[in-house]
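The structure appears below as structure tokens.
Every protein chain except one is present and positioned as in the full complex.
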Amino acid sequence: MSSSLKHIGVLTSGGDAPGMNAAVRAVVRCAIYHGMEVTGIHEGYTGLLEGKLESLNSRSVANIINQGGTFLKSARCREFYEPEGRARAAAQLEESGIQALVVIGGDGSFTGAVLLAREHRVSVVGIPGTIDNDIYGTDFTIGFDTAINTVQDAVDKIRDTATSHNRLFFIEVMGRDAGYIALYTGIGAGSEEILIPEQSRGMDYLLQSLERSGRKGKTSSIVIVAEGDKSGGVYELAKTVEAKMDGYQSRVTVLGHIQRGGRPTCADRVLASRLGVAAVDALRDGSSGVMVGVRNNLISLTGLEKACKERTEINAELIRVADIVSI
Amino acid sequence: MSSSLKHIGVLTSGGDAPGMNAAVRAVVRCAIYHGMEVTGIHEGYTGLLEGKLESLNSRSVANIINQGGTFLKSARCREFYEPEGRARAAAQLEESGIQALVVIGGDGSFTGAVLLAREHRVSVVGIPGTIDNDIYGTDFTIGFDTAINTVQDAVDKIRDTATSHNRLFFIEVMGRDAGYIALYTGIGAGSEEILIPEQSRGMDYLLQSLERSGRKGKTSSIVIVAEGDKSGGVYELAKTVEAKMDGYQSRVTVLGHIQRGGRPTCADRVLASRLGVAAVDALRDGSSGVMVGVRNNLISLTGLEKACKERTEINAELIRVADIVSI
Amino acid sequence: MSSSLKHIGVLTSGGDAPGMNAAVRAVVRCAIYHGMEVTGIHEGYTGLLEGKLESLNSRSVANIINQGGTFLKSARCREFYEPEGRARAAAQLEESGIQALVVIGGDGSFTGAVLLAREHRVSVVGIPGTIDNDIYGTDFTIGFDTAINTVQDAVDKIRDTATSHNRLFFIEVMGRDAGYIALYTGIGAGSEEILIPEQSRGMDYLLQSLERSGRKGKTSSIVIVAEGDKSGGVYELAKTVEAKMDGYQSRVTVLGHIQRGGRPTCADRVLASRLGVAAVDALRDGSSGVMVGVRNNLISLTGLEKACKERTEINAELIRVADIVSI
Partner (left out) sequence: MSSSLKHIGVLTSGGDAPGMNAAVRAVVRCAIYHGMEVTGIHEGYTGLLEGKLESLNSRSVANIINQGGTFLKSARCREFYEPEGRARAAAQLEESGIQALVVIGGDGSFTGAVLLAREHRVSVVGIPGTIDNDIYGTDFTIGFDTAINTVQDAVDKIRDTATSHNRLFFIEVMGRDAGYIALYTGIGAGSEEILIPEQSRGMDYLLQSLERSGRKGKTSSIVIVAEGDKSGGVYELAKTVEAKMDGYQSRVTVLGHIQRGGRPTCADRVLASRLGVAAVDALRDGSSGVMVGVRNNLISLTGLEKACKERTEINAELIRVADIVSI
């Protein structure tokens, strides 16, 4: 079984996340540790179609574990969403002698991988790499821990500034469908309120909460808003609140792409190293169409399709903690 | 049951850890949320004996979540290890109207708490706060995540410097009995070898590994050494290796107390907030003599005595990952 | 002369800046060093009018040198812009026995100080504290060095992310009238273009520059935009450029108030310590109506009125360097 696997490929796909380099490094070194050949595919599925391949050895991945981004680059590829694109990809893999593929990315990337595996019997294993932490089958995704520290650091800085009375700071963080970044950083940075897509408490709730904060002697309030929140955009939200709260001034910060970058934290590097090794282990065990994750601190496999379809529920305990500690 | 609990105390004890402030804040705010009174005890058991008490409200713990150290201060108290000391402590609590105590610290602090609870029927709940991550009953202790990022950042900087040929860097990190800091940072910083107290592979193994690294083209090697390692101190170790490896120069860095400080990471603040809330919940539920922890991402109670006596095994999967990714 | 000065006051005013705490600390300790009494005035001129005074000793300013913001808080005060307000302020100072005042802030704060000194013969010395670095009479203002590192760190993170082809990042930084933050961080972060209020090169120049970057193989470009730039706001600018550059996508980040916060850098703490000592020295020498600054690495005095009126020319050498290193 494992004896027949001699050559694997690895690519990063979709929005990049800090720690992807550490994952690639672990895939490469674990493959070499087991005597296999490894090909790095640049620019995701796009690069696969265009034949942007590079043979990697142990030294190729030296000095990248501490770098943000992904040295293999990432891209979104429309062509790959068509059957013809995947057929060409499969042909490219065969031609290059690549017997199995490790795909590091989020659920968009995994959807493509599922189809490639099903239509062309390509062995594929996924590694969850996205700052959003919204992949079913793993407690944490690669990049999430770095992203929340980046956001927290920014909010800490805003908290430092002179706390003029009656000032409201609205800070938009990433998370189109998932409120994890907002929830963790809202607790970690000690924000007064957190708005996430999974839970809509309405404008009245927000206004009452902010007024309560004012009465308790807080001179300024910070509201963390996930970009997927239903309130209609952070600028709109700030305007509405300012209009309804007499004598309050609002300030908006849109953190944007700084959340995708930065040197990966230790937890992200360790997670990425574990998952990179686990992905190669899974391929050697003959697995395909699966995603490797860490659940309850143990390596765990989940069907790639299930990982794409299922949703992780937001942790109700964390919401309660956020409510209690922000009084 | 919970209705009878009206007034709790909170203290930090032993070696301090980043995130202790976030834990105190959560204890205070959760108690106030439930209508209780809270007294902060300064300088641990010493301050309890000396009556260094301060009534805390929601505003007392504002703007501390992002601070390293502990604003209640911490201390080691010899007197408390004697029955007379604990008797005086119990009397002080009763006199002040404090019905239950939250102790934030490591196993030394918990041992005292166990005796206080047993001898004087004081309700006590422990929160694991120590950078060493060596407490049974919780996947992570408060401060560990910050400490490993501090160490990793230092090692990243050392890795940056001109990689002269045949140079060996030995970096001593904290962990007298536990190798977690060394193991995580060894993986995260991409070190060539990791020496931990739980596992002795001997000098020959180390020399062979370093020579192998040299042959593979690594121009310099980094060895992370837990202070509890059996090799006899990092300076001694560096000298021995230098003597045996012809043409190699060694450099030693002893990170020391910088590992205890620094702004807590987001993960540490969230963990501390969860455990602070959980400790008050536990007291309200009538629990005593227990430690709150997070296991498999769920709040979990462990008997304080058990938490002191049992040992967490070092994760064998992590050791294997470390070996593979450092080739 | 100096023998007659027994009691001084200190306040921070206007937009806060990292390092203000270090300046207050130096003022307090230098005054105490010379046997004087010191009163801290909370919330700037507003607090002076409202009598928010606190007697400070050497320990009052312990453990603040490393904190962002200002523990004395800052505020903008309309009342002080009226003669009646200043009369009340002077009366308050006299009543409290404060013989001289150290004002830490920007040119708005100094304008008030000039009038106070002129109308009421109050001895006043100014310390330049603002992140904008736009005060005449000092090479650097307190807070500028920290702010440029904060911005640079954010841009570094954006640079990390997957460099999709043809992507333009527009990053708005502070500086309504002054382009120093934009110019320094544009060089430091290696941006492709820098837009500052002091220099308008027009849209055609920008488009040509970005097209040239694309032709040279840069896969993405970063443009730093000072908020005072004449192009009409960063969102508007991004839209215009995107419309004119076929096949390019733009992303906007507005850094906002994170630029005012953060732990002060070493240079800012040293500068603030020097200026705090120099301000007390100046008062003891009998000076009034002056600002202390550092020019050519020497302590230097400038008339407060001149400091408010004159403008520092933007350094032409830096603009040339920016142009050359961004090719």
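Order as written gives the chain letters A, B and C; numbering starts at 1 within each chain.
The working rule: contacts are C-beta pairs under 8 Å (C-beta built on N, C-alpha and C of every residue); 3 or more make two chains touch, one makes a residue touch a chain.
Being a predicted model, the structure only gives us computed values, none of them experimental.
Enquirer: What are the shown chains that the omitted chain is in contact with?
Expert: Across all of the complex, the chain we cannot see touches B, C.
Enquirer: Can you tell me which of C:L53, C:V125, C:I148 or C:L304 touches the chain that was removed from the display?
Expert: Residue touching the absent chain, from the options given: C:I148.
Enquirer: Which is it among C:L11, C:A26, C:I171 or C:V223 that touches the chain not included here?
Expert: Checking the options C:L11, C:A26, C:I171 or C:V223, the one contacting the hidden chain is C:A26.
Enquirer: Tell me which of B:S58, B:T150 or B:S326 is the one touching the absent chain.
Expert: Checking the options B:S58, B:T150 or B:S326, the one contacting the hidden chain is B:T150.
Enquirer: What residues on subunit B make contact with the chain left out of this view?
Expert: Residues 12, 15-16, 18, 67-70, 73-76, 150, 154, 156-164, 169, 251-262 of subunit B touch the chain absent from view.
Enquirer: Tell me which stretches of subunit C touch the chain missing from the display.
Expert: Within subunit C, the residues touching the omitted chain are 25-26, 29-30, 32-33, 58-59, 62-63, 65-66, 139, 145, 148-149, 151-152, 156, 159, 184-185, 187-190, 216-218, 263, 265-267, 269-270, 273-274, 276-277, 296-299, 315, 317-318, 320-321, 324-327.
Here, only the chains that are shown with their structure count from here on.
Enquirer: Work through the pairs of chains, note which ones touch, and then classify the graph as line, ring, star, complete or other.
Expert: Topology of the interface graph: linear, an open chain of contacts.
Enquirer: Considering only mean CA positions as chain centres, point out the chain farthest from subunit C.
Expert: So the farthest one, by centre of C-alpha atoms, is B.
Enquirer: Calculate how many whole Å lie between the centre of subunit A and the centre of subunit B, each centre taken as the average of the chain's C-alpha atoms.
Expert: 28
Enquirer: Indicate the whole-number Å distance between the mean C-alpha point of subunit A and the mean C-alpha point of subunit C.
Expert: 36
Enquirer: Just the number, please: Cα centre separation of subunit B and subunit C in whole Å.
Expert: From the centre of subunit B to the centre of subunit C is 39 Å.
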